[in-house]
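For reference, the structure is listed below as structure tokens.
Only a single protein chain was left out; the remaining protein chains are all shown in position.
The chains carry the letters A, B and C, assigned in the order they are written, with residues numbered from 1 in each.
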Amino acid sequence: MNRKLPFASDYMRGAHPDIIARLAETNMAATGGYGLDPYSEAAKAKIRAACACENAEVELLVGGTQTNSTVIDALLRSYQGVIAAQTGHISTHESGAIEACGHKVLTLPHTCGKISAASVRGYLRDFHADENRDHMVMPGMVYISHPTEYGTLYSKAELRELHEICAEYRIPLYVDGARLAYALACPSNDVTLPDLAKYCDAFYIGGTKCGALFGEAVVIPDPDRIPHFFTIIKQHGALLAKGRILGIQFDELFKDDLYLRIGEPAIRAADRIREALAAKGYELCFGSPTNQIFCVMENGKLREIGEKVEYSFWEKYDGDHTVVRFATDWAVTEEETEALIGIL
Amino acid sequence: MNRKLPFASDYMRGAHPDIIARLAETNMAATGGYGLDPYSEAAKAKIRAACACENAEVELLVGGTQTNSTVIDALLRSYQGVIAAQTGHISTHESGAIEACGHKVLTLPHTCGKISAASVRGYLRDFHADENRDHMVMPGMVYISHPTEYGTLYSKAELRELHEICAEYRIPLYVDGARLAYALACPSNDVTLPDLAKYCDAFYIGGTKCGALFGEAVVIPDPDRIPHFFTIIKQHGALLAKGRILGIQFDELFKDDLYLRIGEPAIRAADRIREALAAKGYELCFGSPTNQIFCVMENGKLREIGEKVEYSFWEKYDGDHTVVRFATDWAVTEEETEALIGIL
Amino acid sequence: MNRKLPFASDYMRGAHPDIIARLAETNMAATGGYGLDPYSEAAKAKIRAACACENAEVELLVGGTQTNSTVIDALLRSYQGVIAAQTGHISTHESGAIEACGHKVLTLPHTCGKISAASVRGYLRDFHADENRDHMVMPGMVYISHPTEYGTLYSKAELRELHEICAEYRIPLYVDGARLAYALACPSNDVTLPDLAKYCDAFYIGGTKCGALFGEAVVIPDPDRIPHFFTIIKQHGALLAKGRILGIQFDELFKDDLYLRIGEPAIRAADRIREALAAKGYELCFGSPTNQIFCVMENGKLREIGEKVEYSFWEKYDGDHTVVRFATDWAVTEEETEALIGIL
Partner (left out) sequence: MNRKLPFASDYMRGAHPDIIARLAETNMAATGGYGLDPYSEAAKAKIRAACACENAEVELLVGGTQTNSTVIDALLRSYQGVIAAQTGHISTHESGAIEACGHKVLTLPHTCGKISAASVRGYLRDFHADENRDHMVMPGMVYISHPTEYGTLYSKAELRELHEICAEYRIPLYVDGARLAYALACPSNDVTLPDLAKYCDAFYIGGTKCGALFGEAVVIPDPDRIPHFFTIIKQHGALLAKGRILGIQFDELFKDDLYLRIGEPAIRAADRIREALAAKGYELCFGSPTNQIFCVMENGKLREIGEKVEYSFWEKYDGDHTVVRFATDWAVTEEETEALIGIL
């Protein structure tokens, strides 16, 4: 189908083979709808265990933008906005889904996709000190992504600091884990699922980019945090009738903690590619240690590569150069990796 | 898994085996995301052909509520509402998804789930004659479902009449086809896919309840009807990253016009069950000729049946009786049907 | 300017002369904006005293639709709707302002504009008993108007019953008092301002139709009921920069309890007109005891009257007759009343 090497994104292929096998195996069983089925129950139990958070509410949604707008709308009051990096997915590439729910995205400057506790603290302090604050959008929560859109990672210490500032101002901290498996598989990551459950008020464990056909598992450590979340999900068009299809996928992803390992091939391949790029003299960008690789390419060379490789345009660097992204996924093969390196 | 007979709904099982096989077969191919893949292209071409509408825009979404709120929001201006039956799915069981997008559902009385062209005409005429109309919600489109929530069908003549009144007032007609396959397989139905393309401004071909794991194919016969529909889909959280999963499913559903036949077992089973119910003296309700069977049950008998059969509560009939629904699906077996009849 | 007799509505004239005089007298004083001025403070204190509710939050808004949509949006969570009569102003003549804020109006049948505690109780009980309730819009508050759109009044006993059922389901009761002065001036009314403060979670004291140029005073007996109401008002475009103009008006309306008496001339005139209509054999409608008079007119006679009187069309009665409304206001003169009676 796709003769070029598939490094454009981490959602170019289907699902982990175990998922496909299980879908086939369970296909004709009849169950209740809307996630009220034994597969979903089993998946949720496994996720609670993996997060060491036995009381957590876990809900399985279909996609990332849908999950972000549903959770953020659920966490905010009508007059509140969400703090995010200028480069946050909700700030840039969700077609205004947050604003469509009535909420402003309050952007902070970023460093390689990350926002610091200090800048969040400064924003909150300034807001509450401003004599015009009642005429402004009240910051009602903080959104970060881990890994970020630039592939970078928060450390456990950074996450804890963000948690502390949020707790001080009594606003929730929410983590977008669209690519969480690639953080968990990364040697330099020290944020575990139990850490997320400890420091966040809500987060989601990404399936779409991490081995599922689709699906994102929202974890709400304190189940009283969002009353009537089921209705909110339905209202947002985010309730899958055959919720079992999500349950089956996450049940497989968390069987024997597969999710903790599923990103490893992607990280190994990405590290190999980064090494090769550096060796060939390319400038790497943003310091991503995960499955997204950013580098500067001379435009002529890029055209040449583009004939054999699918990659993503990231941004213009200068008149002659471009920042591009190569993404590896859970299914990348050594052959693909070596073929790419050969071409670079 | 489910030892009771599965007649609670038409979304209790997985997908048509051909779909599962094709998902497995294509699983490791790499393609572009967001529906820009060859499977989706092929599915859309087949749907256009089946609708005899070669210019139609076809978009594949995930679920019914999502599809309704996305399409309705796309068709209406901010100050307009949507006319629907009081029993329409958008009026009752979508958790206010239409209102969440800012639009009022303007309800009309129904007859067995249907609204008549006469009542739509009366509503539109009265609205435009009302000297307070500028203080009211302008009716901006008409929503019907085919089959309706009560399993009933519009005739081609009724559909054409609705089309004509909508055309006269220059507002679009939209058909929710969540269970469309069961209409198409029903001997008493005379509305074809090309008829829908001819008489509607938008409609969707339901996959979730008609043989897919999930998915609804929106058909917009005049592709200029909704500019920037892709962005609207994304904004509503309704864009599937691996859009191919939808493409593969609809490509299978429309291969050799499978979709036109897939509902037949359900209709045959439903007819058998209705016949048996009538023979046993039960009162059938609403006159549904499709895969939903409504009848009145004495409560004691119902409890007994409930031990062996999954059914849906519909509404209270009187102190001693209940209206219940049995739903058959594309995968119902003769054994299941006979077993149910034996129990009734 | 207007040579016809002005009985079309109760907002055809300016304001009580004391208000105009006070606006002139205070015109060049400089004060803070946004209601943070001594006139507004004084008005709020007088309103709290009149309501015998010294802790109440009182906010002064400009108009009725604005007030309804702001208060209702403030009281509801994103997934909740508001219960109202089918004839409630928010259901019919606010151009979808409630839906524009994302909330469904859940309508109940009415009797002369009123809903009963029994029907509210039935609705709430049925909702919470419905196994599909999580797919429906949760009723989050009750809206009534006093007087209603049909000029009728709730008794104190009826109001208390509504309060009790709301308290039982822990949802707020909100009263739209656009024409409250005409209730307070009506001999058959037994609901006082302190009663409203006791039985409602929020209500507004109408100024626009009751002697002000414009303005509605929202009273929230428990000031913790709506956190950040100021910001919500601003967000809804409902915050008047020179809030003092509202303060001055309500300060005058509540000086020496003027508001409790200001509707009296309107009620006297309306009673005279109703008496005359009955004497002349007209059929009176809806049993309104307040400043709105509804009766059936033969269409030929109506055309004749229409040449000399401004009235409101209410609804078609039959092919030859129409239900019309005459409204009196605080400023109606005996001359106008007698002139109208002479013409009828």
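Note that a residue touches a chain if its C-beta (ideal position, glycine included) is under 8 Å from a C-beta of that chain, and two chains touch if they have at least 3 such contacts.
Since the structure is predicted, the reported quantities are computational estimates derived from the model, not experimental observations.
Counting contacts over the entire complex, the absent chain touches A, B, C. For the chain left out of this panel, the touching residue among C:Ala29, C:Ala49, C:Ala279 or C:Ile343 is C:Ala29. Within the whole complex, the absent chain has one touching residue among B:Gly102, B:Pro172, B:Gly243 or B:Pro289, and that is B:Gly102. The missing chain, though absent from the display, is touched by one residue of B:Glu25, B:Asp134 or B:Asp256; that residue is B:Asp134. Residue-level contact of subunit C with the missing chain is found at 1-2, 6, 8-9, 11-15, 17, 20-21, 23-24, 26-33, 38, 62-70, 94-97, 100-101, 208-209, 213-214, 231-232, 234-242, 244-245, 310, 331. Touching the omitted chain from subunit A are residues 78-79, 81, 92-96, 99-105, 131-132, 134-137, 313.
Touch with the hidden chain on the side of subunit B covers residues 73-74, 77-79, 101-102, 134-136, 138, 227-228, 230-232, 234-235.
Keep in mind that, in the parts below, only the chains that are shown with their structure count from here on.
Averaging C-alpha coordinates per chain places the centre of subunit B 42 Å away from that of subunit C.
Looking at subunit A, one finds that residues 101, 231-232, 234-235 touch two or more other chains.
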